[in-house]
Each structure stands twice: as structure tokens, then as C-alpha cells.
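Got a structure here, written out as C-alpha cells. Questions coming.
As you look at this complex, bear in mind that one protein chain is not there, while each of the others sits in place.
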Amino acid sequence: MTARLIIGALFMVGLWALVAKRNLVKKVFGLTILNSAAVLLFIVEAGGSGDGAPIMGGGQRIVDPIPQALMLTAIVIGVCVTALALGMAYRLYKATGSMDIEEIRKRLGNG
Amino acid sequence: MTEAMLLAILLLSLYAVESKDLLYGTIALSGVSLLSSLLFYILKAPDVAITEAAVGAGVSTVVYVWAIKSMERNEPL
Partner (left out) sequence: MKARTPSAQVLTAVLCIAAASFALWPLATLDEAWPEGIRDYLESRGQDESGARNLVSAIYLGYRGYDTLGETIVLLVAVSGAIGMIGAAGSKLAPGYADAAQGQVPVAKPTRRVHRRTELIDVVTGKLGPVVLVFGLYVMLFGHVSPGGGFQGGVVVASGIVFLGMGSKGAGLSPLVGAGTLARIEAAGFLALLLAAGLGIVSGAGFFAPPLRGVSPVGYIVALNAVIGLKVGAGIGFLCIAMLGETER
């Protein structure tokens, strides 16, 4: 319960960065934090379901391997999404000369 | 133990979001990755721990440092 609440708070920190921060790189920080909050939730929840790592031959009851397999791919995808988002941010910066989202909106003529 | 490490992760990510210097924020995010991979190892997920350590310490930091160097380092607020 406590662990879940802390992970929930971590998720909200990521959401806060995504919604309230005006700097584009800060928004990407928010995406990274959201990703790690989701990964942490899955692994922490699955961690209580056994005594040993999911490798056969140890003689212990293993933890559930399915969340681990899913989160493995989620981490690799997460870093690619980060790179793509920073690429977009760079493109916007080159086009408008600013990293502030309000400023970018103004300079693109929608302000 | 788990809760203490999660709390440290929470504080580090708060610092990353609120710091004025984006480079400090990047370093704090690698700290988040490091603590997460330790936590994954403790929670019997060695595969995820290897991935998180390599991604968080190496790849993600390189990508962020590239972005900060080619844009602006400080948040002008």
C-alpha cells in the first residue's frame, strides 16, 4: 500500500512535468518519469509473488515472470520514445528559436 | 527497504523536474535509473535490472546531453 502510494506520487510528478512545465526538455523528463513509474509499479507488485528470480533450477518458488518480460520491452521502447521526442523538440527549437512552449505557440502564429 | 528506495527515487525525480539547470536534471534522472535497477535486483528481476542500468546510465544520458548541448542548457524562467 505504501509502495503503491509512493509510485502514484512519482507518476503525478511525471504528469506535473508534462502538463505544467513550459520547457520542452522538462516535458520529456516527465515522459521518462511516467515510464519509470509504470515499470516500478509492475516490478514491485510482482516482486511479492515468490522467493527467487524466474530462472529454473534454483529450487525456490519463482516470482511471476510475465510482468518482467513486459517491462523489459517497455524500458527499451521508453528510451526510443525519449529520443524521438527530443528529436521533435530539436526540430521545434530550430524552427522557432525557443524552448518555451508558449513562446513557440506565439511565434508559430497561433498565439 | 523498498519504500525507502522508492522515496529516494521520488525525491530525485522531483529535483530533476524542479532544477533550473537541465544538465543537473539529467544527472538526477540517471540517479533514478541507478536506484531503480538496484531495486529491481532486490525484487528478483535481474533481467530488468541489467536493461535499466544500461539504458539509464548510458543511452538515455547520451541522448539528453545531446539535446541539452544542441539547445539551451538553462531554463529561462
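The letters A and B name the chains in turn, as written, and every chain counts its residues from 1.
Everything below uses one rule, namely that a residue touches a chain if its C-beta (ideal position, glycine included) is under 8 Å from a C-beta of that chain, and two chains touch if they have at least 3 such contacts.
Keep in mind the model is a prediction, meaning the values are calculated, not measured.
J.: Any idea which chains on screen the missing one touches?
T.: A, B
J.: Would you mind spotting which of A:L24, A:V39 or A:A53 touches the chain that isn't drawn?
T.: Here the residue in touch with the unshown chain is A:A53.
J.: Tell me, which residues in chain B touch the chain that this view leaves out?
T.: 46-47, 49-51, 54-55, 57-59, 62-63, 65-66, 69-70
J.: In the whole complex, what residues of chain A lie against the chain that is missing from view?
T.: 1, 4-5, 8, 11-12, 15-16, 19-20, 22, 45-46, 48-50, 53-57, 61-66, 68-70, 72-73, 76-77, 79-81, 83-84, 86-88, 90-91, 94-95, 102, 105-106, 110-111
Quick note on the criterion: only the chains that are shown with their structure count from here on.
J.: On a C-alpha centroid basis, what's the spacing between chain A and chain B, in Å?
T.: 10
J.: In their complex, what parts of chain B are in touch with chain A?
T.: By the definition above, chain B touches chain A via 2-3, 6-7, 9-10, 13-14, 16-17, 22, 25, 29, 32-33, 36, 39-40, 43-48, 51-52, 55, 59-60, 63-64, 66-68, 70-72, 75-77.
J.: Which residues, counting only chain A, touch chain B once they are in their complex?
T.: Per the touch definition, chain A meets chain B at residues 2-3, 6-7, 9-10, 13-14, 16-17, 21-26, 28-30, 32-33, 36, 39-40, 43-44, 46-47, 50-54, 62-63, 68, 71-72, 75-76, 78-79, 82-83, 86, 89-90, 93, 99-100.
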